[in-house]
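Handing you a structure now.
A protein chain is absent from this complex, but the other protein chains hold their places.
Labels A, B and C are assigned to the chains in the order they are written; within every chain, residues are numbered from 1.
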Amino acid sequence: MAEPFEPKLTAFVCNWCTYAGADLTGTSRIKYQANVRVIRLPCTGRIDFMMVLKAFARGSDGVIISGCHPNDCHYTSGNYHARRRWMVFRDLIDFVGIDLARVTFSWISAAEGAKWASLVNETTDRVRALGPYQEIGKLAAAGIE
Amino acid sequence: MATTTPNSYKPYLMRIAAITKEAPGVRTFRLEFADAGEGTAFRFATGQFGLYSAFGEGESTFCIASSPTRKGYIECTFRETGRVTASLADKDVGDIIGFRGPYGNVFPLERWQGKHLIFIAGGIALPPLRSVIWNCLDLRERFATMTVVYGARTVNDLVYKHELADWGKRPDMKLVVTVDPGGDEPGWTGKVGFVPHIVEQLAPTAANTVAIVCGPPIMIKLTLPVLAKLGFGKTEIYTTLENRMKCGLGKCGRCNTGRSFVCKDGPVYTLADLERLPAEY
Amino acid sequence: MVATMVDRLTLSDSAVDALVAALIRSGRRVLGPQLVRSQGQDRIDIAPLASFADLARDGQAVASAKGAVFPKVERLLHYRYAGKSIELADVEPASPPTVLFGVRPCEARAFAALQAVLNWDSEDKFFSHRLANTTVVAISCTEADASCFCTSVGSRPDDGQGSDILLCRLAHGGYLAKVATSRGQALVELGQGVFQALAAEPELAPAAALAPAFDAKTLPQKLAAHFDHPLWVEQSLRCLGCGACAFVCPTCACFSIEDEADSRQGQRLRTWDSCGLRLFTLHASGHNPRDRQSQRWRQRVYHKFAYYPDRFQTLGCVGCGKCSRACPVDMNLKQHLAEAARTLP
Partner (left out) sequence: MESLQRKAQELLAAGTVKLVIGYGEGTGVRRRPIFVRTGDQAGSLVLDPACTQNLATYLTKAEVRALGRTALVATPSTLRSILQLAAERQVREENLLALVPLAGTIKELTTFADIEAMVATLPDEIARADQEMLTQLGAMSVVERRAFWEKELGRCVKCYACRAACPMCYCERCTMDNNRPQWVPVASHALGNLEYHVVRAMHLAGRCVRCGTCGAACPHGIPIHLLTFASEGSVRRQFGQPGGASSRPTYALATFKPDDKEDFIR
């Protein structure tokens, strides 16, 4: 019998808020689904939009991007800049046919351990229901003879 | 259906046997064939080059810096400059890299028999000459006098410092090492001055002499008139080119300069050959 | 492609249709020029043919057919990291038996120029293997456009060189098939009953009329003598430095080799490249032997019309004009060469 589908999620998070928040989830002993691989970056401003595509190309079924709440950026305005880019990037990837339901954006502070757990759980459940995502991953082998 | 033609793009696997840090950013690898049988069958001649792979990053072209008279290994010396060399610089002894070669033409040692040899090199361009210098030293009785003039920007930028020390002590060759003005340091016993000036001071005789010149374009440009003044003929001056290459097989078109493929017709050229090519190198 | 005695046979239009069907049935990959209408614009692509009716019999495809033997991206090597070591896997080029059906005679001639550079010294396994599995059935041209210049480079619209079979249109429908090679003969045998013996001397539809604009034979000498002529700077002023000309060119063979890898494995790919791109000759040190676009334009012209004849005794150009049609700024090669032939003493 085939194994039930377990989605692979990649989370790009900022060092100062969401990563600390995810840490708090653990130290608070809040359980959440283990489908997510966390990649820590200094700031949401550092999360190059292409990382979303790279994650899908390497086999992620869903992507989470999260950082400090507006006005809380460790570097003052990295998250504001990131937000503008996301606003445009979302439109663009939707236009090229990437399913937005597979990309979750969030603000999670260092104090929001519970929010991190519920974000991961909800995203995992949603992506699990959507099924595996190979639309971008399959391109990696296409067009090479 | 499998083809019988070999895949010319498949490299030998080489184990890094030793790493020498020569100068800032410059390293020498001693490479041994991972497959001993391939190593035994491998032949090259001085002047030839190869493409060295850092798997995952690509290939980069360097000369073989060791002499064919030294069996069982090859050496290459490179400066960390781009994607591949940066990755190579991260490797440790025991790591595996790729090597395709030997490619290109050779220094015509048989033509030089009985002649005086003067090698003139600048900076990171000593490695291609090191192969031929060692080759000639190992066959020392075949040549008349041997002189090496080598210059670098600073004392620290000189490569093969230990070998230079050894060469300096040999009675059967003359070594002149120089650094650019301002590049010397306390205790420096070599010369201070640019290579072309040092060659001019040295004033080697052109009669029955071959000059082998390799260095940055500006050094070559200024050294050639000096040699011409000393009476060196255009077929008695040799150099080796390093164009960008991808295949090493005369196909990819990158090193194409005039009718020449540097990877096939070069890298060794006489000044007479070079003057027939457009100056696109 | 070993030339044998040219066998002359005829085919009716429906017979050609049956031949294409038989080729597809035989499991061969049948590629040919097809008209594509997209976003209100027409273009001709070289693509798998489903039937003879799909074939664009006139006009030039944007891309050349070279991709069948020299793909835009092909795998040369595969490797896996195994601890400190590397496991290398050789790659066999996957090349299904292919028929290039209904391509133009200029395209057919281009394979010899590709072969000249890719196999001149050592054999290129990937290219050779694909070429050996490819049969070329060209259709002679009855139309030429303002970019065409095959007659200036020693050819003509009904040139059979490089074709295993050349189909020439008959005045009243059907084709005369000139079967020039054993590979062509194999298709004749496959299409049993499709080809008819020649009953009488056939009346051919007139081939495209195309007056030569220059004589390419005069170029090598002129170019050799005028490397530093201001003409090259002048001609290249509007050149944008993209690779469109080289990538649609049926004879351009310059390539790059690129590694792509993740933490477990990687592959070495060969990709098309172009001497028109600045990066082509750029050294990691920053030094670039051809730093200006005029030098790169000159290289393209010289490579095809001076260095090729000198080195390989053949032109690196078949006069198809694809480069001119593809150029975003209308660098018309025919005009530029005519200008060179006219103005250089």
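Observations on the model:
Following the convention adopted for this analysis, a residue touches a chain if its C-beta (ideal position, glycine included) is under 8 Å from a C-beta of that chain, and two chains touch if they have at least 3 such contacts.
Every value quoted in this text rests on a predicted model; they were computed, and no experiment measured them.
Put simply, the missing chain touches A, B, C once the whole complex is considered. Contact with the chain that does not appear here is found for just one residue of C:41, C:192, C:263 or C:313, C:41.
Screening C:269, C:306, C:320 or C:341 against the full complex identifies C:269 as the residue touching the chain left out. Mapped onto chain A, the interface with the missing chain covers residues 49-50, 53, 57, 70-71, 77, 80-81, 83-100, 104-107, 119, 135-136, 139-140, 142-144. Although one chain is not displayed, chain B still touches it through residues 82-83, 86. Residues of chain C in touch with the missing chain: 36, 38-41, 43, 45, 62-63, 72-73, 145-147, 233, 236-238, 240-244, 246-248, 256, 258, 260, 269, 271-272, 274, 277-279, 292-294, 324-330, 332, 335.
The definition used in the following text is that only the chains that are shown with their structure count from here on.
Remark: the per-chain Cα centre closest to the mean position of all protein Cα atoms belongs to C.
Chain B and chain C have Cα centroids separated by 39 Å.
Chain A and chain B, compared by their mean Cα positions, are separated by 50 Å. Of all residues in chain C, those touching chain A in their complex are 71-75, 93-94, 262, 267, 269. Contacts from chain A toward chain C in the complex involve residues 58, 143-145.
The touching residues of chain B, counted against chain C in their complex, run 1-3, 5-11, 13, 34, 53, 55-60, 81-83, 85, 94-96, 98, 217, 243-244, 246-247, 249-254, 256-259, 264, 278, 280-281.
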